[in-house]
Each structure stands twice: as C-alpha cells, then as structure tokens.
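A single protein chain has been omitted from the complex, and every remaining protein chain is retained in its original position.
Letters are used for the chains, namely A, B and C, taken in the order the chains are written, and counting of residues starts over at 1 for each.
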Amino acid sequence: MAGSSFGDRFKITTFGESHGVSVGVIVDGVTPGVELDEAYIQVQMDRRKPGQSAVTTPRKEYDTIRIVSGMFEGLTTGTPLCILLDNKDMRPSAYDGMDETFRPGHADYTYLKKYGIRDHRGSGRASGRETAARVAGGAVARKLLEGRGVEIVAYTKEIGGIVCRTYQPETIEKNNVRACDPEAAVWMEDYIKTLASKGDSVGGIVECRISGAMAGLGEPVFDKLDADLAKAMLSIGAVKGIEFGAGFSSAGMLGSEHNDGMNADGFTSNHAGGILGGISTGADIVFRVAVKPTSSISVPQQTVTVDGEEREIRTEGRHDPCICPRIVPVIEAMACLVLEDHYKRQAALHG
Amino acid sequence: MAGSSFGDRFKITTFGESHGVSVGVIVDGVTPGVELDEAYIQVQMDRRKPGQSAVTTPRKEYDTIRIVSGMFEGLTTGTPLCILLDNKDMRPSAYDGMDETFRPGHADYTYLKKYGIRDHRGSGRASGRETAARVAGGAVARKLLEGRGVEIVAYTKEIGGIVCRTYQPETIEKNNVRACDPEAAVWMEDYIKTLASKGDSVGGIVECRISGAMAGLGEPVFDKLDADLAKAMLSIGAVKGIEFGAGFSSAGMLGSEHNDGMNADGFTSNHAGGILGGISTGADIVFRVAVKPTSSISVPQQTVTVDGEEREIRTEGRHDPCICPRIVPVIEAMACLVLEDHYKRQAALHG
Amino acid sequence: MAGSSFGDRFKITTFGESHGVSVGVIVDGVTPGVELDEAYIQVQMDRRKPGQSAVTTPRKEYDTIRIVSGMFEGLTTGTPLCILLDNKDMRPSAYDGMDETFRPGHADYTYLKKYGIRDHRGSGRASGRETAARVAGGAVARKLLEGRGVEIVAYTKEIGGIVCRTYQPETIEKNNVRACDPEAAVWMEDYIKTLASKGDSVGGIVECRISGAMAGLGEPVFDKLDADLAKAMLSIGAVKGIEFGAGFSSAGMLGSEHNDGMNADGFTSNHAGGILGGISTGADIVFRVAVKPTSSISVPQQTVTVDGEEREIRTEGRHDPCICPRIVPVIEAMACLVLEDHYKRQAALHG
Partner (left out) sequence: MAGSSFGDRFKITTFGESHGVSVGVIVDGVTPGVELDEAYIQVQMDRRKPGQSAVTTPRKEYDTIRIVSGMFEGLTTGTPLCILLDNKDMRPSAYDGMDETFRPGHADYTYLKKYGIRDHRGSGRASGRETAARVAGGAVARKLLEGRGVEIVAYTKEIGGIVCRTYQPETIEKNNVRACDPEAAVWMEDYIKTLASKGDSVGGIVECRISGAMAGLGEPVFDKLDADLAKAMLSIGAVKGIEFGAGFSSAGMLGSEHNDGMNADGFTSNHAGGILGGISTGADIVFRVAVKPTSSISVPQQTVTVDGEEREIRTEGRHDPCICPRIVPVIEAMACLVLEDHYKRQAALHG
C-alpha cells in the first residue's frame, strides 16, 4: 500500500489537502444491510470541527459530509462508501511566504525532502484537516460496533501538568477541553486561554477506554491488537507516544505486582490494559496517548528558508492553542476502525 | 494478511512454536547481489539467545541458524530467504498441568478464547522464542542498511527505577544488562539478581537510536515512519508503550519549547525524535519502549483453570528475571525491518 | 483488501454505483512532480464514454472528470489523486421492476446472494459505469509510462466470427469498432447494426500490445507480470478469458516450435507474448481477451423473480450491442496500471 489506506478487512482510504477542493474517505468492507445516515456521521464530525468553543481555533471549516456511494434506501450495500467534505473557507493569503520558509514543528521540511515538491497551503496533506476524513470513516465503524455492544470513549487526562483526579464520564462532553474531571477542566481551560493570549500552545495526554469488546480479538504475532492500535494512534500527526494499561510505569514494577490475577469473576486487576499476548482479554482496553503542543504558534521562532537562509518566523493564522479537545474524536475514530477490522478478521479465522 | 507477516516491500513472515520442530522466517523483497552469510546473522542471534549471562535464563536454546533458500554463491539472489532454527532443548515435562491453568501475564487465556484450542507447551506461538525468527530477519535488513550508512543501536535505559545517567555507547555490549551507563549497569544487575533469588521479575525501559537515516522516509498519512515503528515495537510481547523524542513529557511542554528550531546547520534540538509529520528529518530517530516485568515468576499467584476453578500457581521453569538485556536485539531487529522497508518504499515512489 | 483496490505500489481504489451521486477513483503512489491536467485524462474518458458512434449506446453519461486532490500548481504532489465523475443522466424509471427479477447474464442474482441486499438501479456497483473510474486512474499511469517510453494499444481483433486479417494501428481510432483492419471494421459495424435492430448483441476478441517496456518487470512467483495482467483483465465484467502470445494454440504446438530462439539481435519469435517465467523479456507484450456479448438485450429470455417465480424478461433501456469498441480503453487502462505498478516494484527491489 502507498500509505493512504488503513485496515485489512475493514479499510479506509483518505484523500485531500487542507486547501484543495475536497477531502474525503472511502470505506471498504462495510457489512451490508446496516441502517446508516449522514446525520449519524455528522454528530462525530461536529465533535471534531473547529470553532466549537473558546479554546479551539475560531477558523470555520465546512465539515458537512455527503455520502456519495455505497448506500441504497437507507441501508449499506456492502460496496464502498465514499464520504466527501468540500473545502470552502480557504484563505490562501494567510499562507503567503510559506512556500519558502520551514515552520518549526511542521512537516514542511520533511515533505519537501520526501517529494521534492510541496503544497504549502495550510500544510496540504499533512494538515489536521485530513483527520476529518478519518472521523467520517470511524463513524461507520462505530455504527457497526454499536451493534456488537462495543463502546469507545476518549477524554483529556492531562494538559500542561494539570491532571484529572477523577473519572466522571458524563462530564466529558460538557466541558470545553473534554476532560473527565470537571474541576481539572476549569483549570485546563484557564491555562489554555492564558497561553493563547501569548500566542503559545501546550500539550497533553488523552486516554481511551474501550468497553464491551469480546475476548479473542487481535492476530498474533505482528497484527496484535495493541500493535494495530499503536500504529493507528501514532498515525495521528500530533501524537508522540502511546502506552497500554500500566504502560511506562511497568518499568518500575515487579512481576508479582504487574501480573493480573484471575478469580471466578475474571481478572482481579488490569495492568495489561485489556490485552495479553496481543489479544483482547474481554476486560476494558485502556491506553493513553501523548499529544504534543500545537506547532503553529505566534511566538517568534528560529528557522531557515528552502535556500538555507536563517529567518525568524511567527506562524500566523487561526490555530488551536491545545489540540486535545479536538483530537479526542480522532482517537476514538481510529480505535473504532481497529476494533471493527479485528472483529471481521476474527470472523474470517473461524469462517 | 493473517498476522504472521510484517513489512510491505521488505517483508518477513515468521512461523513456529517454542516447542514445535522448528521456528523460522521467510524474508521477501531482499535486494539481489548482496554478500551475506550465516555467520553475519548468527552474531545477532547470539545477542538474543538465552544463557548469555548471570541475569538471563540458564535455559539453553539452539539458535544456530541455517539459510535454506535465496542465496547463491555467497550472494542474495532476490528470491525469498528462508532461515531455519531447529528446536532441541524441549522439556515438555516442565509444562505439565499448563494445559488446564492460565498463567497470569501470559497469553494462555486469550489464545484459548481466540482459537478455541491452545498449544500450551512453553507458550507455543506466543513464546519469546518467536522473536528469534525476527532477529534473523532483522539481520538481513541490517546488512542492507549498513550499505546505506544507517546504524541502529538499542540499550537499556532504566530497570526497576534505576536510570542511566550517561550515554556511553561503547559500554552497552560490555555489561550484562546492555545499559548505556556502566555505573547504572552494576546497580541494575544487583537488583535483578536479588529479585531472581526471590522468584520475582522486574520491568524496564529500552531506548533505540537510529543514526544516518536519510530525510524523507515514511509515508503519509497512515504508514508514517513513527506509526510503523510503533506497530513494530508493540508487536513484541513484553512491550507496553512507546514514545518518540520528548514523548510523554510533551504533555507538559509549551509549543515554544517543543518545536525544534532550524539554523544553517540543521535542527537545533530534537524533541521530535527525528520524525516530523511521520517523515524522517535526517536527525537521529530516538524512541523508548516500556518493557513489562517477565510474566513467568515463581512467586505464588492467584488464577483459575480452564473450568473456572480458582488455583494458586507458581510458574516453574527457567526464566529471565528481566527481559531488557535480551529484548535489545529484538527491538533493533524490528527497527531494521521498518527502516529497510521504508527505504524501498521511497525508491518505489520516485522509481 | 476488501476488493475495491488494485495494485501494490501504484494503487487505485474505485467507488460508486451507476445511479448513485458520483463514481470516482483514488490513485495512490503517484510519482511526485509530474505535469498532469484534467484534459489529459479526459481524452481517455471520451474514448470510453457512451454515445460515441452509431454502434454504441445512445445513452448519455456525464464523464467530465474533476481532480479534487493530489495536485498543486499543475504538478502531482505524491499524495493521492481523487478523480470524481458525477452521475447525471439517471432515469430510474427505466429500471422499474428490476428489483424483483434477475436479468440473465447480469450480476443481479449473485449480488443478492452475496450481500443479501442489492442496488438494482442500472446494475449498481456491477455496472460498466464503474470502469469509467478505472479509465481515469489508468490515464494517470499512462502519463507516467509515457515518460518511460512505454506505449499501450488495444484494439478489436474479432467480432462475431469476423476476424481482422491485417494490423494497421493507424486505423484503430478511425473506425467505430476500434478494429485494427479497416475492411473487417466495415463488416463488423454492419453486423452489429443488424443485431442491434433485432435487440440482440454479440461478443468479440480484443488484443492488447505493450511496446517499449523494459525487460525484468514482474515478480516471481505469484505476482508474475502475466498473472497480474490476467487478474486485471478478468476483473472487467464482460471478459471471459485471456491468452498470452501463442496462448491456447500452444496446446497443439511442439516445444521445438513454441520456444522462442535468440540471436544477437534478440528473440527470433514471440510465442511467449513478451513474458518468460512471469518476467518481461523486452519484446512486445501481447495478449488477447475474450469479450462476451452484452447481457442487456431486448430479445425475450427466461428468468425468475426473487421469489422464484418464472418470468419472461426483455431488458429495456439503452445498451451497447457489442461492448468491444468501448472496452478497448478499459483494457488499456488496466494494462497501464499493471505496468506502472511493476515499474515501481522493480525500483523498490533494487532501491
């Protein structure tokens, strides 16, 4: 594969640049005969779209999706769904001069090295806009997983050193940072606003919890469930790390502490994060991803031009001071894609 | 793919169980006309094999490899290499009773849930023995990368809270824990021995550094270089997390701190870990993986039988009290596979 | 893969139904920095479109393509091209009653058996309309192959027993049946018109000739160049067979006749059709495909309803009495895709 497709039996292919005509996604391998409509997908699109609150970019994107294939009379037909999003709010003038200067933290330099050519308008293909297509594809997977009783929820766990002390799932969609602790959410939002006023940004940690997944998902030895989830998450631009269950704290643990015992009711702890030997245990699958600070800041930074001349740069435009709130639905979407794919692979194994 | 293959243009397929007749690997997509011999591969096998030191399992495996295809007169032919390792030191009696009790931390329960059947002798396919095949395949990739000027080195960074304070690459292969700090290595080895005497185990962190890789490797948007490395690492049984560059500490950083500036000499820092937008920058690629404590311990643990009856279990047999020293060459092997694969993919893009 | 993608390093994914909103194609793995425009692709689209002549369906489709991603300032960027065709001339009333009766020769019955649901408007996904997307994708491959000096030409060789006696390439695009012999073309066109007036259809044979391809293309042992071409051709709905070089006549030949000798100038014959051991020899690659008569005819036929009741059916609507003239550009497109893919795979092998 050339890199724009993800999944094996349930597969998405995305296309489009931030300032091209459209972005979109092909979803192939969809179970036929399932009720689906644009409104269902739009709910997820709206969770990702810019301009939702005081702590996201005020930039307006047009995230209204259209399904142009794969449906008939309200049901999936088993043929590929194509979901389109047209780009409308393009302000190319905001990107003047970006053709010759590498923005720190962005993929400007690496795209030019890779391709020898680069669409510099708003990061082109490397833009976060591409994740809109993933959210659309993930929504289709989510629909199928609902029928299986699987629920996937992600939320902000930490921003800039401010950590959620409680897990209150009902609060997540009610605060602007999608934190699982309403008190921490207040501090996080304040901190982000302060940084935004200075033109700076901040990173965070997002946790994802998958409930109701059957035991037995995941393919030894390379396509382990955690390996595929790790690839899915690291394929999101701002993600710099992932850990499952006890994760990096495992480094300081003894085997007698880390091993999850079993009794007649199941596992007595979940340091494994719901996955043993790459296969789901039936317990909640829990992982955390490290999210870097948004690269686009208006604080002056040192960089060079394509000709190697040193420059100072301020990335103008309208950007998110912290991407955590908007990355939450992207993380969920990618997790949905991995889970649905592995359900279908398990069906094939025994089919 | 059914899960036993890894890579796209440079691809390995492994097979074999710990107590079957053989384990092995098929390496497909090998550049033709390259000098290679069994001795070159054996060097890496010997770094992974059990019984190397006082802190690894005294179990003897026979890791002598044989190349049975794909070579002619000392050169690769471009056709698939098959590399075989026969199993010899099988003591099935050591696994008596394991068919009916789930060992905590192992894949016993999940394999049974997945397949409805399980080879319980020494973990079967889920055994660390499978990684011998990866190391053999990785050695072929390493050979090709040498010709490209790419060097890949992994080393223990932390074990049970004991952290390396210095990075002295020349010391890595000279201490029993493959730490990059000789002082820390002494403390680590002592700590492991103490735990071993109690039948317990401990986790750690291994860091990997890739030098000399060209800028431009990695495929947007899903097959990012870091995404593929993450999948590679999480596909190793004991790995519970990965982070690139600043990794999880990015959560507490500002954009103005995290962004790597550039001057006429290149990047002025490397918080990105050598990868921007999923594509290599030409700087060192640096990542760390979290390694859980070995699951096999003789400390008594609570578990259940396949019939759901509660039991106390002590995992007997000969096991590593800390897997870090032996996981180092496995991590390097997987990194070699990813790098060589992406070099070939980059050649195809422009080819 | 779920079936809607073709190719390995140069890959297309098609989507869309004949009477949905749009059909289209994603082309991934495109060499960056290549000049391309919509007009170049449109030339191929116009060769495939209905209504070109007296012997094709008078149905009007709107085959005007739009490139919505993967281009910047007239050059390919290396990111996926999405090419869209909107559907406009939908006359769903023409398909009244088709939801309950299986049309002979069509995929109505098999789609229902496979999916349990079927979009019956104009064959849905099984419609020849899907091949428009292939032609668009193939045009991108053709552009890259031009730079390599590869030329791919297909033409009608036989229709309903009328066989081309000469090979005059300059005549192909000048007659309505795309035959390579202008005299045979006259007879073919007359025959088709006669059949059309009776509501019947007829089959034929199309030959394809690839000139200028380098020796060494094709991957042993499964992804042989002829194996991939065979898959490509049989994936076209109306194709029922393929043969390379001497093909089926090889059955009656001796080894001493069939083997192509060599002298200082190269091969002295080409019974192999330009491929030996699955790898191109550098000689012209020549193959022929068998094209069945168009299934849609207004002659009464015996069939059943979805409930198993026997019915007589006449497939109304506007259809091609012989699909050969319009399948020629589809065959060329698929051949272009296979060739470009194998050029890139060869680059990866040595890259």
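Everything below uses one rule, namely that a contact is a pair of C-beta atoms (placed from the backbone, for glycine too) under 8 Å apart; a residue touches a chain by one contact, two chains touch by 3 or more.
Since the model is a prediction, treat every value here as computed from it, not as a measurement.
Only one of the listed residues, C:Gly78, C:Gly138, C:Gly160 or C:Pro325, touches the absent chain: C:Gly160. One of C:Gly122, C:Gly138 or C:Gly237 touches the chain omitted from the figure, and that residue is C:Gly237. When you scan A:Pro32, A:Gly116, A:Gly212 or A:Gly266 for touch with the missing chain, the hit is A:Pro32. The residue from C:Ile172, C:Ile279 or C:Val328 that touches the chain not shown here is C:Ile279.
Of B:Thr13, B:Gln44 or B:Ser235, it is B:Thr13 that touches the chain left out of the display.
Along subunit A, the points of touch with the absent chain fall at residues 9, 29, 31-32, 78-79, 220, 343-351. Contact residues of subunit C toward the unshown chain are 1-6, 8, 14, 102, 104-107, 109-111, 113-116, 125-126, 130, 158-161, 195, 200-205, 215-224, 226-235, 237, 240-264, 268, 271-273, 275-282, 290-297, 299, 301-304, 308-310, 345-346, 349-350.
Residues of subunit B that touch the chain left out of the display are 1-5, 8-11, 13-17, 20-24, 26, 28-29, 32-33, 66, 68-72, 75, 77-82, 84, 114-119, 124-125.
Everything below uses one rule, namely that only the chains that are shown with their structure count from here on.
In this structure subunit A contacts its sequence twin subunit B using mostly the same residue numbers, the overlap exceeding half.
For subunit C, the chain with the farthest CA centroid is B. Rounded to a whole number, the gap between the C-alpha centres of subunit A and subunit C is 39 angstrom.
In whole angstrom, the spacing between the mean C-alpha positions of subunit A and subunit B is 26. The set of subunit A residues that touch two or more partner chains comprises 1-5, 8, 14, 114-116, 125.
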